[in-house]
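Following this message is one structure expressed as structure tokens.
In this view, the complex is presented without one of its protein chains, the others remaining in place.
Order of writing sets the chain letters: A, B and C. Residues in each chain are counted from 1.
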Amino acid sequence: MKKILALLLAMAMIFSLAACSGSNEPAQSGGDDQPSGEPHYKDTIIIAMADEFTTIDPTATTAETNQIVQDLVIDLLTDTNLNTITNEGELVDHWEMVAPDDWIFYLKPGINFHDGTVLDVDDVEFSLMVRGPEKSTAANYVAKIKEFIKIDDLTFECKLVAGDVDFNYTFAANALSIQSKEAFESMPEEEAVKIGTGPFMFEEFVPGDYVSLVRFENCTSAPVPNTRRLVFKMIPEASARMIALENGEVDVIMSPAATDYSRLSDSDEFQLLTTTGRGQHFIAFNLQNANSIVSDPKFRLAVAKAIDKDEMVLAAWDGYAQVSTSIQCRDVEFYADIEGIPYDPEGAKALFEELGVVGSTIKLVTSDADHRVKMAENFQAQMAKYGVKIDVEYMQQSALIELLTSDGPTSGVELSIVSWTPGKNADYMYRNPIHSQGGRNYAHLQDPEIDALIDEAAGEVDRTRRAELYKELQEKLTCEIINWVPIAQATLTMGAAKGVEGILLHPALVHSFKGVQKLED
Amino acid sequence: MEENTNRISLDEYKKYKKRSLAADVWHNYKKSPSAMVGLILIVIIIVLAIAAQLIYDYEVDIVQQDLSQRFIAPNTEHLFGTDQYGRDVLTRVLYGAKYSLAVGIVSVAISCAIGATLGLIAGYYGGVIENVIMRFCDIFMGIPSVLLGIAIMSAFGQSLIVLMLAVGLVYMSAFARTARSAVLPVRDQEYIEAAKVAGVSDLKIIFSHVLPNSLSPIIVQVTMGVANGILTASFLSFLGLGVPVPAPEWGAMLSSGRQYIRDYSYLTNFPGLAIMITVLAFNLMGDGLRDALDPKLKQ
Amino acid sequence: MSQTENTKDLVLDLKNLQVRFETEDGICYAVNGLDLEIERGKALGLVGETGAGKTTTALSLLRLVPDPPGVVECEKMVINGHDMLNISIKELEKIRGKDISMIFQDPMTALNPVFTVGDQIAESIMLHEDVSMADAQRKAIDMLELVGIPGERAGEYPHEFSGGMKQRVVIAIALACHPQLLIADEPTTALDVTIQAQVLDLMRNLRQQYQTSLIMITHDLGIVAEVCDDVAVMYGGNIVEQGTLEDVFNHTMHPYTEGLFNSLPNINDRKAKLTPIRGLMLDPMDMPPGCPFAPRCPYYDEKCDLPQEKKYVTETHAIRCCAYERPGFHIERKER
Partner (left out) sequence: MYRYVLKRILMMIPVLLAVSFVVYFLMDLAPGDIISSMAPQDATEAEIEMMREELGLNGTLMERYFRYMKGLIKGDLGMSLSLKRPVAECFFQRFPATLKLAFASIIVTLLISIPLGIAAATHHRSVLDGVSMVTALLGVSMPAFWLGLLLILALSLKLKLLPSGGSGGIQYIILPALTLGAGNAGHMTRITRSSMLDVIRQDYLRTARAKGVSEKQVIRKHALKNALIPIINVFGTTFGNSLGGAVAIETVFAWPGVGRLTVSAINNRDMTLATGCIIMFTIFMNITMLLVDIAYAYADPRIKAQYSN
């Protein structure tokens, strides 16, 4: 029996040792081909991600973590310039709006794909018109195109189903990445999706562990990077990412814990990169049930006055968020800096008493995401001071969306804590979550006047007039209708070793690592 | 010759006279110091849990926050310090005792009620019934308990009741198995046979003859089950699937303190310690009961 | 026994053996100052009721009394020339199984369930004889056949044997290395009568073959009469009467021995009532200072409460009983 035991132990030992040593740690192997004399850059940069990377196929998911990696490998026709936060051409050199429903795009010449072929309109047509309609993530966008006309190898025209003055933004959707037609014809789909025009090529993916990319030496869509290899390592725990950075195991960490911000910014070895996120976090009122107290504008005003947003920011984001005064997000085009409804505990108290809601219970739903739980917990605590009891139900994110989009007047939901991350253009800010036809109208606002304003603003070609319309929308919604109480836009952060440069933070989390590099001495 | 038997004194006779089962168990139980420590700990925890209910007002002491008082390290005013919302950790740990106790005890009551009944029936009737019941239990045994718990919590949503049910269902099969194997040796005893011949109904036989004679392992399983139930429930809460916040369930406290562990490790240590002591107390009591119920097994 | 003991060829020489068990509930005095001598080739019957300390005495000879709680004290313990009190564990292990071995009471539990019987016998041989594994196995098969079990069953496990067969295996293990002193602890109690006779026969033959001395522990006086040369009667952790078979059976002196014989059923008078020894078995936790049998003794007087000396009545016959100091004392053994 001793033998059995010894054998068992030995087997287990060998197995785990072999398995351990055999596991592919993203190697920092040397291959430095930088000639001496010129600036010497770190060969491999390792980035610790919080969420799991799952696929390189841009049409498969819309998860930001995937998009970050996909963005390095596969390019889009237009994309957000992260320095100016405006929509610019990426593979497209420039475009012309012949009419709101007729657009002509001119591709950049000589763009190389990883497989050696050169980008032309056929690749675009294949990606948009052949692959696009099959993919649920892309179909909605390409459905806008009534007719795709190839003018020459580098020029194409899109005739639209309906006029859209912001059509260029459409091509910034990640699902509309441009891929090589030749690659799809010559290799299996799972290989072909890895072929793009980006500055990095797909190297290896170990699920749950890491994904690695190598420099595309013949890159013409962007400058050839100074970093030879990028490794995205998945470390879900924030404290673990921080340790990894401190121990020099990684060079960059995404979303460090708020408690580590000062450790990063005050250190000589590290830096804290920040930007204000575009996501608007807000408390929405369910306006469907006329009998509910939340249907009373006075109550909504009282809640808006009652919330100490600064305290909530401290509770939910440890202070790292920008308090919102308007329903519209700051960096979205045509933002007007309105005052909104300031914190007024006395006014709120008086209103609550007048309404006779002290001692009553209001039902709130939200998801189990960390900051939402914290917001809800703090909201509950703040309202408890006014004597208003908040009964919170936490649910999984998709369950929440399902409930909020399909709930009838009888669901009992009165409040919800949700967020909205508008992309691209100002219309996006209002179309879905506020327009009565919008798919994510969580407050179930049915206001013809607002609908008319949204429609008018979207079709307005004159930018000054458009700005006025959006300001009117902001003031009406924030101060009069109060379908939401906007709380804050969270600060997005990244930690990096000193000397790491070229990272561009994206307000909607699709950060760019195209230029990431670290000078070494 | 006959008078010789009178040499046994009345006192001696009393000594040998059979005590009631409970008294007998208690007599054996109190001999073990560790078992007594367990019992005393449980009593203290229950008393504290009840006291916390009486002293603290949920809406004020648990729900309300004071962000100006956040992250105060343990001191004389806040013995366990304050958390990220400026709430007193000691208050929360004390108030939270009721969740762990409730989940542990109720979930075991559920799993015992269902599991032991199934086990008794399976063991008593045997044959096809036994096979069907035990295969049914195999289904639940085969799924890793934590995963089953997570699946149930996801299906029915977060709440104390669901948590109790989830933990109860997870451990149901274990009870069924214990009860069944406890019944097997009793089933073939002659007094059961005799009762059957006498026309006593099956139900009566099970409850008045089979159950009392196979009670010991079930009682031990109950105590150990409470310990396991508390651990499982706290893990589910740790994953964010337990009692929703701001209820100060210990596992949930550990989970929310986790991101601050580097600078404020007391946020995780106090709830962790609370879980461990409670589980330890039930384990000690379980050990003690096992030894007391079956002196043969005493080690 | 005579005073010229030094000239005798003693296999066992034991003086003043005391064994007590120190438990939580108190100290249990199991053996209290026991002396025992056995000549080479002789068989001694150790008789007494359950709890008299017979098995404990046997175990202390092998130094196998569990410690704790057992505490063994002894003036002299020489087995086959080895001073058992002053030897290393290593030497002790060489003596066990070789010079002295024991047949245990319950064959059902005495065999290790996870080894084949052949291995269990061979192990003993391997330990004490300089032989190869194969040779040991062969010898083990021989031993099995010697005790009447077909050799091919050596590869089977204990659970495949019946009780009587197991007892034979236990005997085979005990005899595997031809010990000089064999202790048989109630070797036949677990067996039915026909098997009993076979086993006793077997032991007698083996003993003659190997000149083995024997301590036969039993409460069955019939077995003693059949197998033994000498008899020692134990009560309350000590020998109360000791002598040859003739001495003890036909010239019984101690009141306890008398009680033992009186409680046997009388074949000649089936209508006669059985006469049990009155009172209860002694509580070894609460040992009286004097004669341990005093509380149950029909001839009790105050002197019995004093410590009892061992007295030789004849050269071979010794008792511990002060009643014979009373003038004209004699016991009333029933005639059969």
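Everything that follows uses one rule, which is that a residue touches a chain if its C-beta (ideal position, glycine included) is under 8 Å from a C-beta of that chain, and two chains touch if they have at least 3 such contacts.
Note that the structure is a prediction, hence the values are computed from the model and not measured.
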Visible chains in contact with the missing one: A, B, C
Candidates A:186, A:262, A:361 or A:397 - the one touching the absent chain: A:397
Contact partner of the left-out chain, one of A:43, A:64 or A:246: A:246
Residue of B:72, B:150 or B:200 touching the missing chain in the full complex: B:150
Missing-partner contacts on chain A, residue numbers: 1-2, 4-5, 8-9, 12-13, 15-17, 19-21, 23, 25-26, 52, 54-55, 57, 60-62, 136-137, 139-140, 206-209, 233-237, 239-240, 243-244, 246-247, 249, 395-403, 405, 420-421, 428, 431-432, 439-440
Touch list for chain B against the chain that is not drawn: 135-136, 138-139, 142-147, 150-152, 154-157, 227, 231, 234-235, 238-239, 251, 254, 258, 261-262, 265, 268-269, 272, 275-277, 279-280, 283-284, 287, 299
Chain not shown, touching residues in chain C: 59, 62, 64, 68, 89-90, 93-98, 101-102, 104, 106, 109-115, 120, 123-124, 127-128, 157, 159-160, 170, 173-174
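Criterion: only the chains that are shown with their structure count from here on.
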Chain closest to the middle, measuring from C-alpha centroids that were averaged per chain: B
Between chain B and chain C, centroid-to-centroid distance (C-alpha), Å: 51
Chain A-chain C separation of Cα centroids, rounded to whole Å: 89
Interchain centroid distance [CA atoms averaged], chain A/chain B, Å: 46
Sequence positions of chain C contacting 2 or more other chains: none
Interface residues, chain B side, partner chain A - complex: 59-60, 63-65, 67, 70, 84-85, 154, 157-158, 240, 244-246, 258-263
Partner chain B, residues of chain A touching it in the complex: 238-239, 242, 257-260, 311, 314-315, 318, 368, 373, 376-378, 380-382, 384-385, 389, 392-396
